[in-house]
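Below is one structure, written out as structure tokens; the observations come after it.
For this view, one protein chain was removed and the others were kept in their places.
Then we have subunit A:
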Amino acid sequence: MRRDLALAFCLCLATPAVADVAETVTDHILPGYARFSDSAAALGAAAQADCRPAALRGPWNAAFDGWMGVSHLRLGPVEEQGRALAIAYWPDPKATGARQLVGVLAAADPALLEPGAMAEASVALRGLFGLERVLYGPDYAEGSYACGLARALAGDLANTAGAVAAGWGTPGGGGYADALLAAGAAGNASFLDAREARQALFTQLITGLDFIADQRLGRPLGSFDRPQPARAETLLSGRPLRNVALSLAALREMAQTLAPEAAATQAALGRAITLAEKLPDPTLAGVADPSGWLKVEILQQAVHAARDTAVAEIGAALGVGLGFNAADGD
């Protein structure tokens, strides 16, 4: 495969630049962040009006849906100031978020609920997963500390989501979108040429698929002899499989914008999405028994297959290999 990619790179040099990066930015990334930012803002506003769980679970789910449209993007504004972790700190293998929430509820420090204070708190406490623990934990009344905490967390999330969307900006607005769109322009230190921009986006696509296979599916799968259903993502709110389906759909959209001609990748992603939609196991709890485990593993294999297809097909089309990413290391 290395030789194939090298050959494709040579061929690419001879062909004119394609609109891949521009289409991905304008048709996938910017609309995705706008949807996430809007849904997070709606959650923040809903919490201002009524911070009880019954009122917030709907808006919280909408915000989580919004995040699934962009959670695979780990470059630019979301990587600044740890925003990606402040939005979604998962997995949390040492249960840091739960441990810190217990401490915060016990301390009931009013200072933490002051405007802006939550932005300084631990990322494990904050974001979509912090809110999930509050909204799906023991019920609480308006005026309680937990209610104020939900309000503060929702406001903080709305701020973070807004900051990411603002950081990307709009084409021509001088934000991170322009850094990608004007790759290779004088003074652009982020992307010295179009190849670097393509590589950065390609790396997001592939690591996004890896994350679904290895984390969203791999964690509950554990091993055949020792499945770990309790390790599924957003288990409290009962949406582990929904996350997989939505994230796959977002990655299919990204692949479509990045390499519209990559038919094999589209087909492979389509197969994975169909499997996810047809799996009658919304919480992935079925991994606890052998037949359920195998069904989830089949889905995982389909994601692996889509990933390998995309590496070969889109990597060749763009003339790039994978760059370094946050998931490197152990």
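The rule we apply is simple: a contact is a pair of C-beta atoms (placed from the backbone, for glycine too) under 8 Å apart; a residue touches a chain by one contact, two chains touch by 3 or more; residues count from 1.
Going forward, contacts and distances are computed from a predicted model.
Colleague: Pick from "Amino acid/amide ABC transporter membrane protein 1, HAAT family", "Peptidase", "Aldehyde dehydrogenase" or "Peptide/nickel transport system ATP-binding protein" the UniProt protein name of the chain that isn't shown here.
Modeller: Missing chain, UniProt protein name: "Peptidase".
Colleague: Would you mind spotting which of A:L43, A:A124 or A:A302 touches the chain that isn't drawn?
Modeller: Reading the full complex, the residue touching the unseen chain is A:A124.
Colleague: Which listed residue (A:A41, A:A161, A:L221 or A:A310) would be found touching the missing chain in the intact complex?
Modeller: A:L221
Colleague: So that we can see where the missing chain sits, which residues of subunit A does it touch?
Modeller: Per the touch rule, subunit A residues meeting the hidden chain are 2, 5-6, 82, 85-86, 91-96, 98-100, 120-124, 192, 195-196, 199, 210-211, 214-215, 218-219, 221-223, 226, 228, 230-231, 321-330.
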